[in-house]
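In this view, the complex is presented without one of its protein chains, the others remaining in place.
Up next is chain A:
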Amino acid sequence: MAIIKMADKIKLKDSEALYKSLFDNTIDGLAYCQMIFDARANPVDWMYIRVNKNFEKLTGLKNAEGKKVRELIPGITISNPELFEIYGRVSLTGKSQRFETYVEPLSRWFLISVYSPQKGFFVAVFQNITDRKRIEKDLADAKIAARNVLEDLQVDKEELAHVRAKDEAMLASIGDGVISTDKNGIIQLFNKAAESMLGIKEKDVIGIKFNEVLFMENEKGERISDEDRPINKVLFGETTTTTTTTTTTTTGLSYHYVRKDKTKFPAAITVAPIFLNRTIIGSIEVFRDITKERSVDRAKSEFVSLASHQLKTPPTAIKLLMERILNGRVGQFTEKQTEYFNDIRSSNQRMIDLVNTLLSVSRIELGTFTIQPIVKDICTVLSNIVYELTPAIENKHLQLTDACSKEGSMVALDEPLFHMVINNLVMNAINYTPEGGTIRIESRQIDKGQTLGGKLLTENCFLIVIADTGYGIPKNEQSKIFTKFFRADNAREKQADGNGLGLYIVKSILDNCGGLIWFTSEENKGSTFYLAIPLTGMRAKVGTKQLISQKYGRK
């Protein structure tokens, strides 16, 4: 019996030592406490009977043994009432519990496992899980942040999809055809309007070089070569600056798109390069079917032609009648009768001149008039025009000097148009200079960079100056002198007839052929008109009509 007892005693001692070492060395914190209750059996405090080594490490509380928690951790009742509740319950019921809690006075999170070895007592085994909690929180925060980003992205995605859908809807609704290519001419975009105008489906052209699926012809039905294609000119053109090739109804170059069914239509095309960081990454073309515009233009032209032809018939008859009458072919007349017949004749001539002028104006406005320059000696042409006007000059007893320098005087001119311009300017000088006045015409070559009459010349020109000692143009009316139908007040006063279209036509001719016209003038002193034709000549213009000059000499 003693042996068994001894074995038991040893066992007990061994197990005691085991437990002690376990108690002391476990990584967790251990606290063996007695629960304290108030008069109403509410848990209000506990006393630390025994704590292990790690208790201090984990809680930061020193010399806890023998102390009550309320004195050890002030404020614990307010910050962690659940501890009292749980410990109280566990120590009474013996039911163990495992929980996490944040102890604010210690600023730590604990995972606590509490059981009761004996009623009124409890053992709390705990770990400091503050780090874990922080990580968990960070993770939770990260999750929320990620969710927010995802939501934002989703919104962005939806917005993008929406914008994209809007763009596609816009593109599909654009009435004009839109085609875009990459820098090699491969078609990337082909809108609905392009599909319907050309009779080709988008899927059949995307990814293919434009000149392999889209064909163009000129008016005569000849295929337009690749170099002449607008897209080509923009993508591979020599100029590195922005090139936009436009074809409109008034230029001679006529581009027609060929539909899938081989029919064709005239198109107005604008192609522009697409730039990204200064390099061309592609081209974008917008085009329109201008069949209707073309036919309207043609109809307008034809109407004007016909109308003016019809309008000139009765005055022509009157002109011829007056000629025969005044030549005495149908009898003799009194002086008064002859005077009236002369009046009829001059009024009639004015009407013919007006119709011709209106016809010219409409040709200018329709853009249908032609400029066909041929190299001529300006000096010779000028002196011919002046010679034709000699009667008018002598009539008003004016002095006209004409000095022309031969150097550089061979210039490409459209003679009829040049004639119109000079005629008009000199006739104005004659009409608006009182008797006995002078008109000076001076012509010479002039180099670019010089300033004359307030204007800086940007290229080498042949300059013609027509200066008179006439009524001049009032300062406040000078800006309108080239506008349609404008006549200065003093001009109106001095000369009843005049339709205000002459200078408008002159300016239009010059604008269209690359020339310049300007003037300086002072009321009652005179006017000086400057006319500059580039030495490279008048610029040619394709057109179907000519402007009509007045036969000033023949009245």
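As a working rule, a residue touches a chain if its C-beta (ideal position, glycine included) is under 8 Å from a C-beta of that chain, and two chains touch if they have at least 3 such contacts; residues count from 1.
The rule is simple: contacts and distances are computed from a predicted model.
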_According to UniProt, what is the chain that's been left out of this complex called? Choose from "Response regulatory domain-containing protein", "Peptide/nickel transport system ATP-binding protein", "ABC transporter permease" or "Na(+)/H(+) antiporter subunit C"._
"Response regulatory domain-containing protein"
*asked:* With the missing chain put back, one of A:K319, A:K396, A:H419 or A:K494 would touch it. Which one?
replied: A:K319
*asked:* For the chain left out of this view, which of A:S254, A:T270, A:S305 or A:N460 touches it?
replied: A:S305
*Missing-chain contacts mapped onto chain A*: 305, 308-309, 312-313, 315-317, 319-321, 323-324, 327, 329, 352, 355-356, 359, 370, 543-546, 548, 551, 554
